[in-house]
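As structure tokens, the structure follows; a few thoughts come after it.
All protein chains but one are shown at their positions in the complex.
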Amino acid sequence: MKKLSIILFSGDFDRAVAAFTLATGAAAVNYQVNLFFTFWGLNVIKKKKGRSFTGKGVMARFFGFLSGGFKNLPMSRLNFLGASPKIMISLMKKRNVATLNDLLSAAIELKINLYACEMSIHILGLTKEDFIPEVKEVLGVPKFLELSDGGETLFI
Amino acid sequence: MKKLSIILFSGDFDRAVAAFTLATGAAAVNYQVNLFFTFWGLNVIKKKKGRSFTGKGVMARFFGFLSGGFKNLPMSRLNFLGASPKIMISLMKKRNVATLNDLLSAAIELKINLYACEMSIHILGLTKEDFIPEVKEVLGVPKFLELSDGGETLFI
Partner (left out) sequence: MKKLSIILFSGDFDRAVAAFTLATGAAAVNYQVNLFFTFWGLNVIKKKKGRSFTGKGVMARFFGFLSGGFKNLPMSRLNFLGASPKIMISLMKKRNVATLNDLLSAAIELKINLYACEMSIHILGLTKEDFIPEVKEVLGVPKFLELSDGGETLFI
């Protein structure tokens, strides 16, 4: 079975769309797909209404964990010519292209493996409970290398 | 034959230079090279004088399709210490390093395969005609995976 593994480091809306498009496209043609969320990318799999981070100001502000949902992800070019996730979402809907929410649902249906980075979570003082239940495991680099071995791996 | 495939997602000048430097360097030592342009990366292969996007304001502004040419690509650190493509181009010329225009010409001469991402183009309501004629094909993820299979793949 062919394998595609993606490390989603970025929390940018457009890069997340690219990661999920690659992931679901690969799963659709029977690839085993591993999505490993780290740093800003963790925003994509956090619970929409997570526990409150009031009183842990720095951490909360740092990873933007106070607000949830894809519409709050910024673009990689937020200030470039007025591009915004809102515009992109509206273009995607207009063209009947799956939006990021659809893509996450599709990823889950296609049994794509969702993993969260142990170290990032540790730095932030979070636990597996802060993320959507579909996250299979919290793991570190050695385990990820084992899982991705022998396939294509992308860092996004 | 060894293979290098690059997904150019970024429209940043410096990242495009890196992608083309890797691509042409690989082709020079007889790698089969596939360059797959998606999202902002599409700017690199658009026709310099494409069709007018007046009246399709959002899309046009969104991907900056109104202006063409490499000199209009921003840097990934546009506002960082005054770095600009202009400065970088002048440094590259001073050192006799191939500029991005040279690199694209070299890529074409070296028979590097240029592909455009079907989904991005669909979202933007564009067609193959909006890109330079050297673009071999407009294709989706499954086809790209087939082409890149068994080689190294980078996401830039």
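Side notes on the structure shown:
The chains carry the letters A and B, assigned in the order they are written, with residues numbered from 1 in each.
The definition used in the following text is that a contact is a pair of C-beta atoms (placed from the backbone, for glycine too) under 8 Å apart; a residue touches a chain by one contact, two chains touch by 3 or more.
Given the structure is predicted, the values throughout are model-derived calculations rather than measurements.
The hidden chain makes contact, of the residues B:A26, B:A107, B:I121 or B:V141, with B:A26. Where subunit B meets the chain that is not shown, the touching residues are 2, 4, 14-15, 18, 21-22, 25-26, 28-29, 31, 76-77, 80-83, 87-88, 90-92, 95, 97, 152, 154-156. Along subunit A, the points of touch with the absent chain fall at residues 7, 9-11, 38-40, 58-59, 61-62, 64, 74, 119, 122-125, 140-142, 145, 148-149, 153-155.
Heads up, the rule we're going with is that only the chains that are shown with their structure count from here on.
Between subunit A and subunit B the centroid-to-centroid distance comes to 25 Å (mean Cα coordinates, whole Å).
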